[in-house]
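Omission of a single protein chain aside, the complex is shown with its protein chains in their original locations.
Then we have subunit A:
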Amino acid sequence: MSVSTAAYLARRAAQKERVQILYRRALRDTLTWAVHRHLFYQDASNLREKFDANKHVEDLDAIDRMIAEGEAQYNKWRHPDPYIVPWAPGGSKFTRNPTPPSGIEIVYNYGREDND
């Protein structure tokens, strides 16, 4: 494999990664924006169409440009208060002070219990 081919493949792989990340984020953000589920389905298929419409583009520079545009658009329309499930980091129940269930205790000297 020549150097130029390797460079081409590496760049394509990087672009593919960026597109996948952008799509995943945009899809998740669409779910936050859509108040009702049926609206989400419609928005999600529209989003997919936008990505599919350019899937045959081969020009590396054009792809880069389109990805940059897509990322800019995503950043512009990103939801200011995205949905986070309550128990995930940033969620409403994350790091509260619940009492541990019975049978579970905190071991402060883990691994050195025999020395006590």
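Just a few scattered comments:
By definition in this document, a contact is a pair of C-beta atoms (placed from the backbone, for glycine too) under 8 Å apart; a residue touches a chain by one contact, two chains touch by 3 or more; residues count from 1.
Keep this in mind: contacts and distances are computed from a predicted model.
As stated in its UniProt record, the chain not included in the shown complex is "NADH-ubiquinone oxidoreductase chain 5", which appears among "Vacuolar protein sorting-associated protein 51 homolog", "Auxin-responsive protein", "Trafficking protein particle complex subunit" or "NADH-ubiquinone oxidoreductase chain 5". Taking the whole complex into account, subunit A touches the unshown chain at residues 35-38, 81, 83, 86-87, 90-99, 108.
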